[in-house]
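Only one protein chain is missing; all other protein chains are in place.
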Amino acid sequence: MRALVFNGPGEKSWAEVDEPTIIDATDAIVRVDLTTVCGSDLHILRGDVPEVSAGRILGHEAVGTVTAIGAGVRRVAVGERVLVSCISSCGACEYCRLSRYGQCVGGGGWILGHLINGTQAEFVRVPFADTSTYAIPEGVSDEEMLMIADILPTGYEVGVLLGTVHPGDVVVVIGAGPVGLAAIATAALLSPETIIAIDRDDKRLAVAAEFGADLTVNNSTIDPLAFVMEHSGGQGAHVVIEAVGLVETFELATTLVRPVGHVANIGVHGSPASLHLETLWHRDVTITTGLVDTFSTPTLIRLVASDQLEAKAFITHRFSMNDMLDAYDAFEHAGDSGALKVVIAATPQ
Amino acid sequence: MRALVFNGPGEKSWAEVDEPTIIDATDAIVRVDLTTVCGSDLHILRGDVPEVSAGRILGHEAVGTVTAIGAGVRRVAVGERVLVSCISSCGACEYCRLSRYGQCVGGGGWILGHLINGTQAEFVRVPFADTSTYAIPEGVSDEEMLMIADILPTGYEVGVLLGTVHPGDVVVVIGAGPVGLAAIATAALLSPETIIAIDRDDKRLAVAAEFGADLTVNNSTIDPLAFVMEHSGGQGAHVVIEAVGLVETFELATTLVRPVGHVANIGVHGSPASLHLETLWHRDVTITTGLVDTFSTPTLIRLVASDQLEAKAFITHRFSMNDMLDAYDAFEHAGDSGALKVVIAATPQ
Amino acid sequence: MRALVFNGPGEKSWAEVDEPTIIDATDAIVRVDLTTVCGSDLHILRGDVPEVSAGRILGHEAVGTVTAIGAGVRRVAVGERVLVSCISSCGACEYCRLSRYGQCVGGGGWILGHLINGTQAEFVRVPFADTSTYAIPEGVSDEEMLMIADILPTGYEVGVLLGTVHPGDVVVVIGAGPVGLAAIATAALLSPETIIAIDRDDKRLAVAAEFGADLTVNNSTIDPLAFVMEHSGGQGAHVVIEAVGLVETFELATTLVRPVGHVANIGVHGSPASLHLETLWHRDVTITTGLVDTFSTPTLIRLVASDQLEAKAFITHRFSMNDMLDAYDAFEHAGDSGALKVVIAATPQ
Partner (left out) sequence: MRALVFNGPGEKSWAEVDEPTIIDATDAIVRVDLTTVCGSDLHILRGDVPEVSAGRILGHEAVGTVTAIGAGVRRVAVGERVLVSCISSCGACEYCRLSRYGQCVGGGGWILGHLINGTQAEFVRVPFADTSTYAIPEGVSDEEMLMIADILPTGYEVGVLLGTVHPGDVVVVIGAGPVGLAAIATAALLSPETIIAIDRDDKRLAVAAEFGADLTVNNSTIDPLAFVMEHSGGQGAHVVIEAVGLVETFELATTLVRPVGHVANIGVHGSPASLHLETLWHRDVTITTGLVDTFSTPTLIRLVASDQLEAKAFITHRFSMNDMLDAYDAFEHAGDSGALKVVIAATPQ
């Protein structure tokens, strides 16, 4: 079969490789109908994720059709169409039992396209199929479903739920890339008073407004602290969601939050930030970090099915698998292409 | 009357000053029967708390007798004996309505011995008397009650409750000074599996064991990370409570916590710490800061009354008010004196 | 002044009475600009609330202007325009400290138009003015504000919050009267998958659909259990809100709820219901009751100000105070008049 193979930092190819087969009794093999590219694929390609070895097939999001199952699989049948989640869950370890599948110590967690071969391929082996795939219900299209593989639960769980957004809150989202937009769209589900998006790019801020931001701030020209204070009765935001992953945006987040408020970090960071405990120690602030767990997948599916969440709005480009490298190119140069999420469909035979 | 007056950095006196009088209708005047010294009094004396002006009477903990009340006071009567809490609460602002009295924006918060005159005096004016004092019930001695003015709610609320200690948890408390001991004693109320105390002083660790620590680590000789991992199945602590206030102890706390765990900072910090987001971003860690709110005061009173919390164990020294400077001396040189909390009683007339 | 006086069961008059004066230092006197009638006023008139004595001025909802304050009032000034909440809060008792003002044991709770004179009058004495009134912010009209005096917090707190509505839930509201509609409108803030309204009156169900019900069931012709099961994957509703107050509607609620679900009772009941423990004991069901606390008032004000909650939609009729008896008449015969909430404005002098 064909697959997108990581050949070491800076090197990738759309190459011919062996098809996967069942290894463990809890595995399924899924023929990939749709997949996509994520920011962490770019991180891997830049060499920032050293645990990914050369030869690895990338990708951790897919919608597809089950072609084989192991002897221990009970809830998934051959021929069924499923969402392959970015997080695999053994379902039995202490973290999975707490619904914290992202922290799975039983062999799951973020493994696809990372520690084992991933979804940017014609077929993928999915471990723990019973607890790591989701049936596609009536009323949800494959493309919508694909947006629930990673980006929507990431924004919702790590940003909105860990940040504890409540009706009537002032919510700030720093970073209007795909994950920041997912945080904005899912924060809106909880009816905050105001969602303020902060970014350095006016085009992205215009998109943020379409996704539900009530106010937008370009922090290359406007002081975000003064702006947030003005729009929060001088108290600061109830919830600040960091969706960039830079030292300065994290530190900004901790200045924008009110006493008793929450800073929810979604950003993938490569260096330590300064935590200004000399001003924060007495302010009753909560700071959370997190990898997506995907426990909210069934909820998000229902919300997309009932038209409360517009999953399709994230999709800006569509490719066939044979144009996988073009899909990467569009996603990598989002500044020019305006790409949010690119959908890559199996090439018809 | 006599009072302990801050005369600018490094300068204090036991001086004759005017007695306080009712200013607002919600005030009470309390004759101080018992007071004590807190670490933050020492911070003020070192000049670390610039908002405290020269001439200020220090102290924010007292047990006493009401001698006058304003026209708007309903729940407190002249002649009643009360605990004066370290935190005043207006009872009506948005933070008080959330039980976050420490963040009061209606004129309360930590004001006694800070922004207005305090309790290390023969008399003290207590604003918002209805919501800032607590009746002394049968079965609780004045000395026990005094321990509920600050130290016990600080350890319990900012350490144990914000840290979310649960039965069966592994809990680490860094720092075995009075506040760390209060965190240990109140963490034990929730039956964790193991409480591990970390400090650099073997004498303090011996005291920590008496207060309920199951294991103690002197981190000048033993690697605390290896120790905690060994005693937590290699996962780290569910809850780490920082009760020192130094950069290195805060950073240590963030290495000892397991995925999905909590770091609760109680320490008063003067400088920023490094937050290692490059390792923490995906570990689902929650970090909290906080000033005590004293919402748990009624609970703590019931627990002392029912002998589930040994408030008296914190008291190591007793002085008369006329020996106020000796009391400060003993508390300041705790390393030599072994002082935890010093009780200072009104000098009999 | 003029006021609506309860003269014993079945008897009321719009009568000349003495103007109220300050009694306690924490009182304010408010000139009533707008008031309204509530279902509990009708209960009183029917003689169902024996603690209300003849001569009592009814009414517990108002928007008005402060004309006098006691010596202990700090946050409210003469001339300010305020919402008078249906619940008075002493701000200091153990229940007020938990934000459970409806259970106040310090002299508050539901007292206006119940244990003391109420708001259906030209002036009203408001005890605990600092903690029982709310400033009217820019962007919220008096009429909108009046809807926050009782009906919106009742639906939101007792129905939606105690019922723990979450995004993606199936929510059933039994009873499409004013309080049921308030529960529907505020449940929608939390983006449930489906809101199902149940009532015996098609006109009311049509109104429920306008307030946000996705599906409506007339249970005089359709089996509500079969309907709810069909629209919840055979599991039942996550949350059932009872907003009628009859034995049969409460018992219906307990049959519609899924395992691990919640039944939130808002209805005012006069007799015991059967609780079918023989089927419920093993189903992990939570049942809550509650009087409104009004802790959500600031949140609801922000949501109305930001146009996320259409408070005005409840208002169907407007009267002048001199036509108070007509207002009662319209409200009492809602079946004919279609009345939801009637606004009664001070008669211009």
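Think of it as A, B and C in the order they're written, each chain with its own count starting at 1.
Note that in this section a residue touches a chain if its C-beta (ideal position, glycine included) is under 8 Å from a C-beta of that chain, and two chains touch if they have at least 3 such contacts.
Given the structure is predicted, the values throughout are model-derived calculations rather than measurements.
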Requested in this report: Write down which of B:G10, B:G79 or B:P167 is the residue touching the left-out chain.
Outcome: B:P167
Query raised in the report: Hey, which of A:A25, A:A77 or A:L325 is the one touching the hidden chain?
Result: A:A25
Query raised in the report: Of B:L189, B:M229, B:L246 or B:I315, which residue touches the hidden chain?
Result: B:L189
**Report entry** Interface residues of subunit B (partner: the chain not displayed)
**Finding:** 166-168, 189-191, 193-194, 214, 298-300, 302-303, 305-306, 308
Report task. Considering the whole complex rather than only what is displayed, give the residues of subunit C touching the chain that is not shown. Result -> 95, 98, 100, 102-103, 162, 245, 250, 259-260, 265, 267-278, 280-291, 293
Requested in this report: May I ask you to list the residues on subunit A that touch the chain which is not drawn?
Outcome: 24-26, 70-75, 90-92, 94, 96-99, 106-107, 130-131, 295, 298
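Methods note: only the chains that are shown with their structure count from here on.
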Query raised in the report: So how far apart, in whole Å, are subunit B and subunit C when each is placed at the average of its C-alpha atoms?
Result: 41
Requested in this report: Enumerate the residues of subunit B that touch no fewer than two other chains.
Outcome: 98
